[in-house]
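Everything below concerns the one structure shown next.
The complex is shown incomplete by one protein chain, all other protein chains being positioned as in the whole.
Order as written gives the chain letters A and B; numbering starts at 1 within each chain.
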Amino acid sequence: MAAGGPYTLAELAAALGARLEGDPGLRVRGVAPLGTAGSEDVSFALGARHGRAAAASGAGAILAGDDVTGLACPVLRVQAPQTALIALLRLFHPEPPLDPGIHRLAWVAEGAEVDPGAAVGPFAVVERRARIGRGSRVGALCFVGEGARLGEDVQLYPRVVVRDGVEIGNRVIVHSGAVLGADGFGYAFDGRAHRKIPQVGGVRIEDDVEIGANTTVDRATLGVTVIGRGSKVDNLVQVAHNCEIGEDVILVSQVGVSGSCRIGNRAVLAGQVGLADHVTIGAGAIVTAKSGLTGEIPAGEVWSGIPARPTGEAKRIWAAQRRLPDLLRRVRELEARLDEMEKRTKP
Amino acid sequence: MAAGGPYTLAELAAALGARLEGDPGLRVRGVAPLGTAGSEDVSFALGARHGRAAAASGAGAILAGDDVTGLACPVLRVQAPQTALIALLRLFHPEPPLDPGIHRLAWVAEGAEVDPGAAVGPFAVVERRARIGRGSRVGALCFVGEGARLGEDVQLYPRVVVRDGVEIGNRVIVHSGAVLGADGFGYAFDGRAHRKIPQVGGVRIEDDVEIGANTTVDRATLGVTVIGRGSKVDNLVQVAHNCEIGEDVILVSQVGVSGSCRIGNRAVLAGQVGLADHVTIGAGAIVTAKSGLTGEIPAGEVWSGIPARPTGEAKRIWAAQRRLPDLLRRVRELEARLDEMEKRTKP
Partner (left out) sequence: MAAGGPYTLAELAAALGARLEGDPGLRVRGVAPLGTAGSEDVSFALGARHGRAAAASGAGAILAGDDVTGLACPVLRVQAPQTALIALLRLFHPEPPLDPGIHRLAWVAEGAEVDPGAAVGPFAVVERRARIGRGSRVGALCFVGEGARLGEDVQLYPRVVVRDGVEIGNRVIVHSGAVLGADGFGYAFDGRAHRKIPQVGGVRIEDDVEIGANTTVDRATLGVTVIGRGSKVDNLVQVAHNCEIGEDVILVSQVGVSGSCRIGNRAVLAGQVGLADHVTIGAGAIVTAKSGLTGEIPAGEVWSGIPARPTGEAKRIWAAQRRLPDLLRRVRELEARLDEMEKRTKP
């Protein structure tokens, strides 16, 4: 069984812990969605709502839970199809193996500690006193500043900047172009000019975080800007100085989080949401796309709009807005009718 | 006639296919707008509305269509002044000549194919099995990943990232800081954590596309994220996994396109527009700046607002909103008058 396939269905069933309905010797060469899969592909139906598409698919086999029935092709039955899909994709697309060592065209300063089990790519820079843990990959053209620390199995894709002193945990993934630890945006106007307030704090990225391409996470003025364990940050997001992002938080693309915000565990900020500074988002709260927030959102609530309100209220307002031109007309009519009646009934 | 000028008006007229009104021997050294052009500059009047500024200009000569009249200085008459302006600007500002070859400080992996007529700049990285076509320029500090392909006459400005397997057509321009092919933002929550869904698809950038600085185009989960032929994407735009952007589409700065959106040919998304996932934009449709979209827009329509509506409707709502505080007052008055009358006319 060679990494990357092809695989027999028996091999896949064993690897996924699936119950196989169909020919164990059948070989498949790739994974494809139901609509485009051919006879040498395995596809996937992640719930009963995909049953019809699954029945119509040309896939050689389908990964599904018990709720997808009536399939003519072989089926790999699993309890948790989405988790099994992740494993299936990795079987056909294994991570490229780590090739440890420092590329001869990298520049690692004296006094940096790169674990022999880590890899540093061409034209990467690792400054003094930086530490790179075992199994970590510093991609081509990355910059790891003085005293920065990467844990184990960290993946910096090409051209990431980790400024001085930034701390990164284990199994963190950072995509190209991200900048971790640039100065926070802080000035004091002294009557003549904006004077820069030195930004001398740090950034801590905890375990299992993923950070998207061209995202920026600023260092704290004093103290630390934190992205908590397991949080996922999309592309082009701004996290300002001194924010505390909790665990398993989702920040979708182009979100802007101003200084000193606190975001509770498992909260979700959808695309292009903006938070003013010192906003608090409770655990598990959701802010829908493009909303603008000041103040505080209680745990578990869903908010929307600019300025944001509980989503139920926002939706009633949006519905009413559609009727606003009509409402104006109706009020004008009411005024005319009342004028008329007042004239008519004048005592 | 040396590239970059100066040029006589006769030379310019010949190069532009223009009819010259004035002294063919007059020499000009540069191009400048009407307001700042001097006697050694050629300027341009792109329509009758610029006629007054053209008449007042100190330019040595003016490029214009037939609709600009009454000019005292020499005129280069053309049918399509905007197209002629492009040619005029290129005459005075020719593209720097391609200096083919691999810079001695670039790193090109074994098994990469760089056409001898292509140029690779200092500290650029070209990984295994990547292919760079004739006439293409890989700028300084660029990264071209394993198996990525660039067609002919592609221009990667310094510090572009093209991740593994990304396909780029001919005459594509990519500006500094853009990241093509980072992982899409996809996770499955398994009750305890957000599990990363491997993003194993690709990106295809078709011919004549231009992509702005620090823009991100994510690879598909499966399949391909596509930017269609001739489309132009501004700076800091996010195109998420599995999007299909049509041909000749315009995406203005800071637009965010979520996963699996389909945008029809010649559609225009103005600045800071955001699309939810699975949105469909019909061919030629326009979404005005800062709008937020879910669902679908028919071909050729113009939409605005958050949530977006046909622009006519949105404008009526915005107009009515201005009168909303006044409306509240009027309704209170109506209620009081009606209370009064009901009391008075009580049967």
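Convention: a contact is a pair of C-beta atoms (placed from the backbone, for glycine too) under 8 Å apart; a residue touches a chain by one contact, two chains touch by 3 or more.
Everything numeric in this text was worked out from a predicted model, so none of it was measured.
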item: Which residue of A:R131, A:R159 or A:H175 touches the chain not shown here; value: A:R159
item: Candidates A:S136, A:N214 or A:T288 - the one touching the absent chain; value: A:N214
item: Touch list for chain B against the chain that is not drawn; value: 31-33, 36, 80, 82-83, 85-86, 89-90, 92-93, 96, 105, 121-123, 139-141, 157-159, 173, 175-177, 208, 210, 212-214, 230, 232, 234-236, 248, 250, 252-254, 271-272, 289-290, 305-306, 318, 321-322, 324-325, 327-328, 331, 334-335, 338, 341-342, 345, 347
item: Residues of chain A in contact with the chain not shown; value: 107, 123, 125, 141, 143, 145-146, 159, 161, 163, 177, 179, 182-183, 185, 187-188, 190, 193-198, 200, 214, 216, 218, 222-223, 236, 238, 240, 254, 256, 258, 272, 274, 276, 292, 306-307, 309, 313, 316-317, 319-321, 323-324, 327, 330-331, 334, 337-338, 341, 344-345
